[in-house]
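Just dropping this structure here.
Only one protein chain is missing from this complex, and each of the others stays in its spot.
Letters A, B and C mark the chains as written, and numbering starts fresh at 1 in each.
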């Protein structure tokens, strides 16, 4: 059980690292939104799964799941909002968003 | 077990601080806000780990708050802030 | 590892603060400040002050960031470039303050009585189980009473300054149209925020939580509703004005009414102390939430042009 926990939490942490890497490496705002939304939510989900066996009671475990669900809902909405905002700021730039890349690491 | 939680929490803190680079560099305001969003999610993860490592289940409640409210700053940005579109760098 | 974590946290906090200070772009400073708030919350956790962490998380994530972002939008409308010449004086002030803090930290007086021990001994009489709440609302409730008064004054001043502007902004937001995704999300999240705010208020009697934290969460919920173009102030205008003063008035009323029974100002009958405190806290939560929200509501605000 403990090894499973290690595995899940470790994998979750890995996805967080990937998310940040994506945030730093990807060339434009849209692709960065992809990276961070998808990787971080999965990371938090795995981490939360790994922590579940350590909780003391059923409601406490459910509370962890609730936190994850809240983050999921929030970042799904936030990803749409910010993508919509960026598109509204530069409506013409969207199809060529990747040609305006500012930096390549 | 506790040592493992601490290690992971420290690693997450490193990723969080690396996110600071994106806030600093931008170049778009949206990029900076995106990095702030990263801070919210990673902060929740760190708080959950600290709740285990420090044996304080009350920290789960602390984690609940950024999970609930991180989106408010993003909404305020999208609806209210009117930053300069690009910043010369 | 614990040490590595703590030192990184401290360094990160300093880096954020430096970022806020040195950034030449105001917007960058604001985002840095939001990040700073989150790191600060983590720092409070490490200092074993979860109450403060909770307050910082609620206020930092939900309110200060929002107020600053809103202010930036407003500033940009009026002047394009902010003067950045006046940095020497603030720097000197900061250095002086830091020196003072360091000096006073080194020269702090020896406590003649152990306060934590005193609190722990009197905790059974306070009516609550959480020492922080006991201090805030029973042993040192005088301070809390005055803090509410300060908040109230701040809200009233903001209202006095901005009444005309806010009215103008209100008519302008009437025309804006809702973002359907945001509206759908908000209408489902708002009840959850309300419930969590009440939970945090209730939790204050037993563990970290209380009126300030609950109030801040409530205020963030109201701010979210307003940002998503739910015209809550139209329904709640009268409630708002009443609610602003309500917390302070009830607190004061309870505090003085015990004097009728021959007790000193602001002491609760021991048998009912728990109920008294929770009642006061409930009213305070409501009031603090409205006060903090009204600080946001008074700002003129404007809308980013939306295309749908």
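Assume a contact is a pair of C-beta atoms (placed from the backbone, for glycine too) under 8 Å apart; a residue touches a chain by one contact, two chains touch by 3 or more.
In this text, contacts and distances are computed from a predicted model.
The unshown chain of the complex is recorded in UniProt as "Cation transporter", chosen from "Dihydroxyacetone kinase subunit L", "Cation transporter", "Glycine reductase" or "NADH-quinone oxidoreductase subunit J".
Subunit C meets the missing chain through residues 180-181, 183-188, 190-192, 194-196, 198-199, 202-203, 225, 230, 278, 307-308. Think of the hidden chain as still there; on subunit A it touches residues 14-15, 18, 21-22, 25-28, 30-31, 33-35, 37-39, 41-43, 45, 57-60, 62-63, 66, 72-73, 75-77, 79-80, 83-84, 86-87, 94-99.
We take it that only the chains that are shown with their structure count from here on.
Between A-B and B-C, more C-beta contact pairs are found at B-C.
Spacing of subunit A relative to subunit C, judged by their CA centroids, is 28 angstrom. A separation of 11 Å divides the Cα centre of subunit A from that of subunit B. Per-chain Cα centroids separate subunit B from subunit C by 19 Å. Residues of subunit C found to touch two or more other chains are 182, 185, 189, 192, 304. Shared contact sites, meaning residues of subunit A that touch two or more other chains, fall at 70, 74, 77, 81, 84-85.
On the subunit A side of its complex with subunit C, the touching residues are 70, 73-74, 77, 80-81, 84-85, 88, 91. Residues 1-2, 4-5, 8-9, 12, 15-16, 19, 23, 25, 27-28, 31-32, 34-35, 38-39, 41-42, 45-46, 48, 50, 53-54, 57-58, 61-62, 65-66, 69-70, 72-73, 76-77, 182, 185, 189, 192-193, 196, 200, 203, 207-209, 213, 217, 220, 223-224, 227-228, 301-304 of subunit C touch subunit B in their complex.
Here subunit B touches subunit C in the complex through residues 3, 6-7, 9-10, 13-14, 16-17, 19-20, 23-24, 26, 29, 32-33, 35-36, 39-40, 43, 46-47, 50, 53-54, 56, 58-59, 61-62, 64-66, 68-73, 75-84, 87, going by the rule given at the top.
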